[in-house]
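A single structure is presented below for examination.
Shown here is a partial selection of chains from the complex, left in place.
Note that the chains take the letters A and B in the order they are written out, and that residue 1 is the start of every chain.
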Amino acid sequence: MGKNEYKAEWEELAQVKKELAERDWFMGTSGNLAIRVSSSPASFLVTASGKDKRKQTDEDFLLVDENGEAMEETNLRPSAETLLHSRVFRNSQAGCSLHVHTVPNNVVSELYGDRGEITFRNQELIKAFDKWEEDASLIIPIIHNHAHIPRLTEEFSVYATEEKGAVLIRNHGITVWGRNAFEAKKLLEACEFLFQYHISLLSLKNISQTI
Amino acid sequence: MGKNEYKAEWEELAQVKKELAERDWFMGTSGNLAIRVSSSPASFLVTASGKDKRKQTDEDFLLVDENGEAMEETNLRPSAETLLHSRVFRNSQAGCSLHVHTVPNNVVSELYGDRGEITFRNQELIKAFDKWEEDASLIIPIIHNHAHIPRLTEEFSVYATEEKGAVLIRNHGITVWGRNAFEAKKLLEACEFLFQYHISLLSLKNISQTI
């Protein structure tokens, strides 16, 4: 399978990478991205480890199989959290999976880490997750940041069963996926907006009782 | 009516969209924009639903009549809140109407939602709304975010009677309009500045009593 076989997916993922880099969502070379190339068995492009994601190069991504192993001869290593993306593609029909660290998603993951989840209600942007009723709620699970990646993957896997979703890893960013790159990015943006909103409102909580 | 008939309006709205996208004011594909094409009956260009507003394409906008119905054959759907823009153009001489979600406008809408309005005084930027006296005040109404769009439109319509104005929808962004795209954008920026300022000052409120 040569580069021509997955040129469209490469370019789509490169575009997502560029947009997220413009927001500075890859601080300290953190974050990794994946896009599905074939269905069953799953293969996907994933970011190579240790690259500066503000740059666009021919070595930004590599093709891996559903176990996260490189499918072509290469000296690139897949990103450390490739197994998480792998589970998304094995467990569901999802087409794209994004893992990013932002200050707000880390802060929320720490604030609500002991509870294991955060719930959003009465916020227009939860509609991005098909929550249309006026009293609907969006629950995002928060899992422990196991240093042992297979164990982290196991716990993550429980929540990665539908074709779209989001999971926070405590002090280790968020993984968001959707049917395609457009949807995955849309859901990620919706989550980040909700986190920023929540933090801003929370910081005014005591004050707001007196205004 | 072909695209040549509203080329100028299209380009003006595209320019506004580009500037607001640079500020990241369309997170999660939220937000929608409209610009008047004809007066009476009103017709206007409005953003197509579900597009990535950071990109510029030939399918970004479509022409609709004063009821928000497409006037040309198209597979595009008008943005969900097109009816709000429609009321702005029917009720007043306004030329441009902008609806955007930002963290500060959502936070302010929630903090003051029970009161139904927020008032700004002693701030230079309220002059954008022609408030020139030293003790003048700017009042921005906040309405409930009805999931039923016609009911939302009805409540919104009460406040959309002048050729310039702004209405917050609780946890659902702000709609701002003016005589033309330049003024609508200027008023939107003034509102966002005031919201950011208010939130920052509020967060220091308890502290400021002791400095």
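Keep this in mind: a residue touches a chain if its C-beta (ideal position, glycine included) is under 8 Å from a C-beta of that chain, and two chains touch if they have at least 3 such contacts.
The model shown is predicted, which means the values in this text are computed figures rather than measured ones.
S.K.: Quick one: 2 copies here, how many in the whole complex?
M.R.: Whole-complex copy count for this file comes out at 4.
Please note the rule applied: only the chains that are shown with their structure count from here on.
S.K.: Rotating chain A so that its CA atoms sit on those of chain B: what angle is that, to a multiple of 5 degrees?
M.R.: The rotation relating chain A to chain B comes to 90 degrees.
S.K.: How big is the gap, in whole Å, between where the Cα atoms of chain A centre and where those of chain B centre?
M.R.: 30
S.K.: In their complex, what parts of chain A are in touch with chain B?
M.R.: Contact set of chain A toward chain B: 19, 23, 122-125, 128, 132-134, 182, 185-187, 189-190, 192-193, 196-197, 200-201, 203-204, 206-208, 211.
S.K.: Can you list the chain B residues touching chain A in their complex?
M.R.: Interface residues on the chain B side: 24, 27-30, 52, 54, 101, 103-104, 106-107, 110-112, 145-147, 169-173, 199, 202-203, 205-206.
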